[in-house]
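Heads up: the structure comes next, in structure tokens.
Only one protein chain is missing; all other protein chains are in place.
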Amino acid sequence: MLTYKVQPKGAVSPGMNTCQGCMIDVIFRNALDVLGPDTVLVIPPGCAAQFSGCGPEASVTVPGIQGNLENSAAIATGIARGFRHQGNEHTHVVVIAGDGGTVDIGLQSLSGAMERNENILYICYDNEAYMNTGVQGSSSTPLAASTTTTPAGKPVNSKDLIQIVMAHHVPYAATASVANIPDLRRKVEKARDIRGCRVLHVMSPCPTGWGYPPAKTVEVAREAINSGAWVLLEYEEGKIRLGKKPSDLGHVEKYFALQKRFRNADEEDMRRAGAHIAERYAWLEKMAAL
Amino acid sequence: MSTPRNTPMNTPRTRKVLGPCSHVLVAARTGSWRTERPKADEALCVRCGTCARYCPTACITVHREGPPLSFDWDYCKGCGICANECPKQALTMIAEGSEEACP
Partner (left out) sequence: MSVKLFDGNSAAVEAIRLARPGVIAAYPITPQSGIAERLADEVADGRIRAEYVRVESEHTAMSVAVGAQLTGVRVATATASVGLALMHEVCGVAAGCRVPIVMPVVNRSLASPWSLWCDHSDTMAERDTGWLQYYCATVQEVLDLTLCAYRIAEHGDVLTPAMVCLDGFFLSHSMQRVETPSDEEAWTFVGPYVRKNMYLDPEDVMFVNALCPTFEHTEMKYQQAVGFERAAEVTKDVFSEFERRFGRKLSTVECYRLEDADVAVVTIGSMSGAARYVADQLRAAGVRAGVLRICMFRPFPAEEVRQALKNVKVVGVVDRSSGLGAAQGPVCSEVKAACYGESPRIFSFIGGIAGRDISDISFRRIFGELQEVCEGRRDVCTRWFDASEDAMNIREVETPC
């Protein structure tokens, strides 16, 4: 039984060692608030492992397990099937994993779980690099972004997780952002009430890795949406629904200027990044029109 | 936010557990990280709750009456997101330890 040394805020410890300005806390608190106490968490190593606890110390008031970096969806599968065998179809089995554990090393197990339509909710908080190990590039790192393993800027575009997810025909998938918490809550609520494999892809900017003042996390996330670098959408029953059209689609200058990771990006980089964003958005619009 | 079902209760009888089991809910005193703290201009604040909604540490409480905001200084990291997001610019960040911060 959990022993309380402090009063939690929602289902989360009030003092978390996430960086100043990091909003993973907000994702955890809101998701767990919407899902309620009948929830089991799977968290891989990474920034979110702060919420797995350390030694005897726990950080959340729901049960959970820290798995390996690449098997969150697989462990969640086991938990969901174990519960189902025991007649428990009510407990929410929820993964909260970073982009590295999702789009890179964990993609295979997630793909398997999506294909089998396991009854799990998979939430990927995307800070677009391996932040916990010191800002190494991931396949979610965008074009031209500098990381410790792409010091001159990443030469290729990021992997398109949400389209990979949609290609698995899951019952519900959505993107969300820490720039819009009510929207995030609504999507978690929706996912909560659907059975099968549900995936939420949430942008969570990282002041430490992206190089901006901690006060600007929401502002940076908002600018990502305005420029189309992050697109809010929902996928349900095979249909894509896009959010409001980005006000500044394909214009990344303002977004890039907020962050030091893009400081070496030249005009050509910005043109390429902008063109990619515009093309991707046009493709999504076509898909949404079907 | 709702209170979880298993909030503080009497300590049950103990049992031995082998292996890595985390079972004591604790908190880091992240308030000690602060170099700046938010200060509210009560005349400008419209109690909309944006600051509280986006506060990473959930340490802002919005009151319906009286002084509009109170802060949990044990955990506020002083990130400044609240001040950056306030639609009325009712929050400003002031230096921790300054005269203004410690009246």
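In this document, chain identifiers A and B correspond to the written order of the chains, with residue numbering beginning at 1 in each.
Please note the rule applied: a residue touches a chain if its C-beta (ideal position, glycine included) is under 8 Å from a C-beta of that chain, and two chains touch if they have at least 3 such contacts.
All figures in this text were calculated on a predicted structure; none of them were measured in a lab.
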> With respect to the chain omitted from the figure, which of A:T18, A:T77 or A:N226 is a touching residue?
Replying inline: A:T77
>> Could you pull out which residues of chain A are in touch with the chain that's been left out?
In response: 1-2, 37-42, 49, 52-55, 57-68, 70-71, 74-79, 81-86, 91, 108-109, 111-112, 115-116
>> On chain B, where is the contact patch with the chain that was removed from view?
In response: 6, 17-23
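Going forward, only the chains that are shown with their structure count from here on.
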> For chain A and chain B, what's the span in angstrom between their mean Cα positions?
Replying inline: 24
> Which part of chain A faces chain B closely enough to touch in the complex?
Replying inline: 1-18, 20-23, 25-26, 29, 33, 36-37, 52-62, 178, 181-182, 207, 213-219
>> Using the touch definition from the top, list the residues of chain B that touch chain A in their complex.
In response: 1-2, 4-9, 11-12, 21-31, 33, 53-59, 72, 74-75, 77-81, 83-85, 93
